[in-house]
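Heads up: the structure comes next, in structure tokens.
Note that one protein chain of the assembly has been removed; the remaining protein chains are unaltered in position.
After this line comes subunit A, so read on.
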Amino acid sequence: MSTLDPAAVFRQEAQELLEQLEQALLDLEHAPDDDDLINSAFRALHTVKGSGAMFGFDAVAAFTHHVETAFDLVRKGKVAPSRALIAVGLAAKDHMRRLIEAPDLAEAADGDAILQSLKQIVGGPSASAAASTAAAETTPENAPEAASPEGTSTWRIRFRLARDAMAMGTNPLLLLDELRGLGVATVVARTEGVPALEEMAATECHLAWDVVLTTSQPRTAIEEVFMFVIDDMELSIDALGMAGEGRRIGEILVDRGDVAQQAVDAAVAAQMPLGTLLVKSGEVSPDTLAAALAEQQHVRTGLGAGASPSALPGSGQGGTKGTAKGADSIRVPAERLDELMDRVGELVIVQSRLSQVAASSNDVEVKAIAEEIERLAHELRDTTMGVRTVPIGSLFGRFRRLVHDLANELGKRIELVTVGEETELDKTVIERLNDPLIHLIRNAIDHGLEAPEGRAAAGKPAAGRITLTACHAGAEVMVSISDDGRGLDRARIQSRAEDQGLVPPGAKLSDAELFQLIFEPGFSTAKEVTSLSGRGVGMDVVKRAIEGLRGKIDIASTPGEGTRLTLRLPLTLAIIDGLLVRVGTGRYALPLSAVEECVELSAEEDARSRGRSFLNIRGDLVPFLRLRELFQVTEPPDRYQKAVIVSFGGRRVGLVVDQVIGNHQTVIKSLSKLHADVETFAGATILGDGAVALILDIANLVKLGMAYENRFKAAS
């Protein structure tokens, strides 16, 4: 990991933060009063600034500082998050991105213009504050009386986290570590809030902490430690004067507000060790006393040792934050995950070989081990696949900006609704979905949704609605984009298809067949070309991209009510559950997700169906293909051939094979360039006995079968 370029790490981190910022800003548009959103935006800005300065992106840090200052005013409620402010905020975010990714191309003038408008929005006094330099971190709160001659000061920090803080992902230990990082800290946990064991909820945070901290950092540095949790917690930060040296415990307790002056006086009158007495009389709890004693100790030793600012660790706040984050998650280059997946794939292959050997052995012990290894290998496979998956929400999030901008550009009001953001999908799949989805969303907005007048005429709400949905369906993930626009124009698609010679004139096509035509290269029904769409490039590219992911696209459309495009994608690109079949002597795997059922094709039925290749499946006629003929197998067929019914794009087709062997964990290996022209196969896999088996490409196989059948019909 040491080879990682820190600047690259920053760029990556900043990208995520800027996305967070953008999300927050866009959400604010709808919920201007939501403090969480304002805080989220502010935190993102703050972190970009901090890490930017640390990694030498000074221009970014300086620019961000001004934006942060403006949002600080918003956070404090001095400025309302108006639409104008959000617009400037988005522009600022774009500028920050340019500054980070291509600093040479970023125009300083752009940045100045953004800051200028920001200034106008947030108003005069803050603008002058914004003009101060980025580096100036000192604030008036840094109480001067707290500063000791050496430049260090001692603070008493008492805090109690919200009960659900740990459930929300806060780790108190990290907070404490961060405080320790700021200087010399004495930490005492206070346990008086911990309930009796039977009432205690283990996931809740019952502890409170008293920390006495001697640091050269200003008060704001301490506040920053709690920045991410400050909303729900009890926190007090008090400066301890140097008078604290040699103070008596009674004074400390009173000063901390733990006990009333009268109680101390009474205790002093009793002439016993004060602390013991107060505990005894129930005035203070043992923890409270311990905390006060610790404070006394801290101040004494801290000053006695002459803690100098140079001896204090953690003068770089960014550094401590970095470590705090590091414990929660680690960044791993995607290639390493790919390598891991490859290894797991090989392991699965070897494991299925072991299972095969074990199955033919009589050794019970070997069988047991093989079963154990099978279980472990499958768990490892699932875990590894889990590591590679990310929620699709990260992808959906990017489209909100797109929709926002397009709506402005086209003068349409558009509402983007996303459902199922938590649905997880292989990272590679998600990345490769980006461009096709952008295209489909643009299409939906440009072609699908009517102009405002059109919508009013149709009695629809003024704001068009684009819905992005993701959900799991078996081994597939369905991602759909639907709009409530005008729907596809059947007649126009048909006439355009006839003009282009894609279908014979007057052909009767089902909806599904007709709509698939829009994926033909060069097909466009748009009357005029806009900057967004209408050139007829695109849908075929979308289709190819989705097919490249071994996915499919279904279209459903109701005139006047809208269109829904559904992408059906495999969960992962690397390993699938397959069904192994035999045709002649060759073994082939097909994706189990495509298989609906297996039926027997008896010799009589086989003979009877020659010439008209249809099977009767519970009353439905299903065409079938003889793989023996497609693959030019010369060996005599098995007496009882089987037909595997697969579904493809809503159509069912039977594939006649000699034998159905069974389920097989199929690790997909792509075919080399030398076999790029063989369309029948989607890849190859290695079987338990080490032999190679080809994976059938259902989509292309059906196409090939249709062509073959048409030739057959023409010949007979």
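Here is the rule we go by: a residue touches a chain if its C-beta (ideal position, glycine included) is under 8 Å from a C-beta of that chain, and two chains touch if they have at least 3 such contacts; residues count from 1.
We take it that contacts and distances are computed from a predicted model.
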item: Among "Purine-binding chemotaxis protein CheW", "Cytochrome c", "PASTA domain-containing protein" or "ABC transporter permease", the UniProt name of the subunit that does not appear here; value: "Purine-binding chemotaxis protein CheW"
item: Residue of A:Leu240, A:Ala292 or A:Ile349 touching the missing chain in the full complex; value: A:Ile349
item: Options A:Val366, A:Leu592, A:Leu630 or A:Ile661, residue touching the unrepresented chain; value: A:Leu630
item: In subunit A, positions touching the absent partner; value: 346, 349, 586, 630-632, 669, 671-675, 677-678, 680-681, 684-686, 690-694
